[in-house]
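The full complex has more chains than appear here; those shown keep their coordinates.
The chains carry the letters A and B, assigned in the order they are written, with residues numbered from 1 in each.
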Amino acid sequence: MPTLRVEMLEGRSPEQKQKLVAALTQAVVDTLGSKPETVDVLLFDVPRSHWSTGGVLWSEKK
Amino acid sequence: MPTLRVEMLEGRSPEQKQKLVAALTQAVVDTLGSKPETVDVLLFDVPRSHWSTGGVLWSEKK
C-alpha cells in the first residue's frame, strides 16, 4: 500500500520512467517486504519554468 | 476549509468531473458539517505513462 510520488524536472524518456518505477518498487519490496502489487508510484514532470531553487526558476538559470 | 486532492488516471469526461466534485463536496458537508463554500476539491489527471502499480506503468499493462 505504500504510495510514492516523484517530482522531477521534465525531460526523462519513457524508458527511463519505466526503469525508475520498476526500481523504486523493487526498493520498497526489498526493504519493507511489501508485495509488489500493493506499491503505487506516481510521476510528476515539473517544467523548468515551474521549479525554482534559490528563488530562481530553472528556466532562467544559465 | 477541508481541501481534497484527487489523483486519478486521465480519461474522465468533464461531466464526470462535475459530478465527482459535487458528490465529494456533499460527502464532506454531510459527514463533517462543513459549509459547502469552505470545501475545495482539486483534480489531478495522471497519464497512464506516469502511474505504476507493481512496478509497471499502466501504459505498459495489457
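Assorted remarks:
The rule we apply is simple: a contact is a pair of C-beta atoms (placed from the backbone, for glycine too) under 8 Å apart; a residue touches a chain by one contact, two chains touch by 3 or more.
Treat the numbers as computed from the prediction; the structure is a model and nothing was measured.
Complete-complex copy count for the single protein sequence, taken from this structure file and not limited to the 2 chains in place, is 6.
What we mean here is this: only the chains that are shown with their structure count from here on.
One simple way to say how far apart two chains are is to compare their mean CA positions; for subunit A and subunit B this gives 20 Å.
Within the complex, the subunit A residues that touch subunit B are 14, 17-18, 21-22, 24-26, 36-37, 39-45.
Across the complex, subunit B meets subunit A through its residues 7, 46, 49-57, 60.
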